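Missing here is one protein chain; the remaining ones are kept as they sit in the complex.
Chain naming follows the written order as A, B and C, and within any one chain the residues start at number 1.
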Amino acid sequence: MISKILNKVDAPFDENVIDIEKEKLIIAGPCAIESYDQLLETARFIKSKGVKILRGGAYKPRTSPFAFQGMRKEGLEILKAVKKEVGIMAVTEAIDEKSLSEVYEVSDMIQIGSRNMQNFSLLVEAGKQDKPILLKRGMSATIKEWIHAAEYIAKQGNTKIIMCERGIRTFNDYTRNTMDIAAIPIIKQETGLKVIADPSHGTGKRNLILPMSLASLAAGADGLIIEVHPQPEDALSDGDQSLNFEEFSNLISVIKG
Amino acid sequence: MISKILNKVDAPFDENVIDIEKEKLIIAGPCAIESYDQLLETARFIKSKGVKILRGGAYKPRTSPFAFQGMRKEGLEILKAVKKEVGIMAVTEAIDEKSLSEVYEVSDMIQIGSRNMQNFSLLVEAGKQDKPILLKRGMSATIKEWIHAAEYIAKQGNTKIIMCERGIRTFNDYTRNTMDIAAIPIIKQETGLKVIADPSHGTGKRNLILPMSLASLAAGADGLIIEVHPQPEDALSDGDQSLNFEEFSNLISVIKG
Amino acid sequence: MISKILNKVDAPFDENVIDIEKEKLIIAGPCAIESYDQLLETARFIKSKGVKILRGGAYKPRTSPFAFQGMRKEGLEILKAVKKEVGIMAVTEAIDEKSLSEVYEVSDMIQIGSRNMQNFSLLVEAGKQDKPILLKRGMSATIKEWIHAAEYIAKQGNTKIIMCERGIRTFNDYTRNTMDIAAIPIIKQETGLKVIADPSHGTGKRNLILPMSLASLAAGADGLIIEVHPQPEDALSDGDQSLNFEEFSNLISVIKG
Partner (left out) sequence: MISKILNKVDAPFDENVIDIEKEKLIIAGPCAIESYDQLLETARFIKSKGVKILRGGAYKPRTSPFAFQGMRKEGLEILKAVKKEVGIMAVTEAIDEKSLSEVYEVSDMIQIGSRNMQNFSLLVEAGKQDKPILLKRGMSATIKEWIHAAEYIAKQGNTKIIMCERGIRTFNDYTRNTMDIAAIPIIKQETGLKVIADPSHGTGKRNLILPMSLASLAAGADGLIIEVHPQPEDALSDGDQSLNFEEFSNLISVIKG
């Protein structure tokens, strides 16, 4: 094992909440929280499909400072209201120490995004929390670097870490990223952590989400995180890689076989 | 579709030989043909597991001119004898025009290797044959380049082409290559060709062959090509990525579910 | 021009301090501040060679949480003392909001490291300072992403930005990174910013620092940042890519021609 401290880890959730040993962890929702109605509609729909965790970004790390940066604090308020209204858990991204404490108040799981995988100060703060951390792989992170990032969190005492393979950056320009499916069994062999896959960011293409979801699960993934939007064509970000409700329904049927 | 000429293609095999619409195409055997006994033992074993096509390199394109270059013509003689003795089909690699005509005499399918994916003269010659061509993806080939390489073959009249995803070269140094599993559904969407996966070269690690085989099939692969060796630890090349008989047996059981 | 806001930028320094239009900006010093004596000796030596800015990391973002993390606040105290003793300017890295305000107190220029190139909260904070920012390129940052990162800083009002090409991550394993020398003229064409090169991180190999320094300057770089250590073989980090005093002396002679 590469990691000496990650072979004995806490289950990310109490087994009464989600028994990740027995059922796959499906997380779904829009890339960004855009309005109360958008999130509510999505949350209700995915819950009806058996999904227990809603995703939705309030703080969005965007390449350009002139792009939509997320609804930020207002987005978290919406998330809080929708969670209560629908009765569903949530995960959303923290991008710095301040947003981390805000996210902690609202969210059941805290996401550290790809661009922050080596933001070591943020990892240390995440390690001080008592909620599960969803640690996305950096765009050009080696397996070792990703595991070491998880160790930054674990070293502070929080070993409720879920790793998320979301594709790496390669010369291949057909897909947004190249999903490194082999990373899924590797992380499981080298640590005791759970691993999920993000075929939405991993491919950037709606019609590849289903086959890559199936591939990830076949390779041993403990779950999936999928972008779903009521009207992907109107999404403020990542519409091309979001499923509409019908497509998501179909994905769930196929997965549950 | 990227390719306008590859949507109407011939089935690689007569359906009485191998019905690739109904059963997965499993190809297995050693990286290199090392001796009559080694190949015979392997061929008998894989046949007993239901495998219909034996692989084994006679001409080996090796990075260094001082490395073992394969048994070449002698290797083809062994392949011919083993095929007859065991009653099994075979695929082996051609590396130039001369070896192509030799391989044609012996083999049921002709492999064009990664390093020759853009050896256009060789592709043109392959296109003049009436036997199926196994076209491995180049180490840094984009989807478009790979499809165009297949078009070089098809343009000569031979559309019995099977594409083989065998991993691409990335910064990731944990595995020998990074398998681009998304390429499997992409090739199927963009052409009418069949696609198989090579998790042996794709990972370079024995313990990743099973999960990556399952992932490839889940993503829609029409088959697999797997390195199997009686004693992987003594193999003249690629021992680290070859399964022994027991491991291969297990793989077949899991795949057949 | 890719960037509409970076074509009119402030000179990073007052021309009475360093006239970057007339002389190349040479920054030198150890990877990490290890002790008062180490930094003092280095600072005195590089000043004797005409270098006006000392580098030295107090906060070190390290891949593993178990690796030396820098002397942190104590390192900044040493830097402050050495600056005063020798009479030299300094640049050192800030890794989060807290260290940014500490670094601001001591340093003449603030470095944002590669791993934080898309730590947008940190970029925003850097944009509120009135000191020049040294913005290193992320390991897998495209030209556009790097320019957008600079825009995050500039949008807050601070356009005293110096870009630093330090190599990107590729399949090539001979060097630590692959220096993208073409990025130097590209950044100059696409923005009005100054660009320097870091051949120490860019190659990871002592004997490549001189040729890559010359190549960078020939391609139009406005300066260099070079790791120098009194005893590279004893360095706590990056010894293999640090020049000793004699080697640095030679580099300066060759550059000044």
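The rule is simple: a contact is a pair of C-beta atoms (placed from the backbone, for glycine too) under 8 Å apart; a residue touches a chain by one contact, two chains touch by 3 or more.
This is a predicted model, so every value here is computed, not measured.
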Per the whole complex, from C:S35, C:Q69, C:Q156 or C:T175 the residue touching the absent chain is C:T175
The one of C:L25, C:I153, C:A219 or C:L243 in touch with the missing chain is C:A219
Footprint of the hidden chain on subunit B, which residues?
61-66, 95-99, 115-116, 118-122, 139-140, 144-145, 148, 151-152, 155, 169
Hey, which subunit C residues sit against the chain that's not shown?
140, 142-144, 168, 170-175, 178-186, 189, 202-203, 207-208, 211-212, 214-220
For subunit A, which residues touch the unseen chain?
140, 169-171, 173
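Everything below uses one rule, namely that only the chains that are shown with their structure count from here on.
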Just how many steps, at minimum, does a route from subunit A to subunit C need if it may pass only between touching chains?
1
Please compute the angle of the rotation superposing subunit A on subunit B (C-alpha atoms), rounded to a multiple of 5 degrees.
180
Based only on mean CA positions, could you tell me how far subunit A sits from subunit C in angstrom?
34
Whole-angstrom distance, CA centroid of subunit A to CA centroid of subunit B, is 36
Using mean CA coordinates as chain centres, what's the gap between subunit B and subunit C in Å?
48
Could you list which residues of subunit A touch at least two other chains?
140, 144
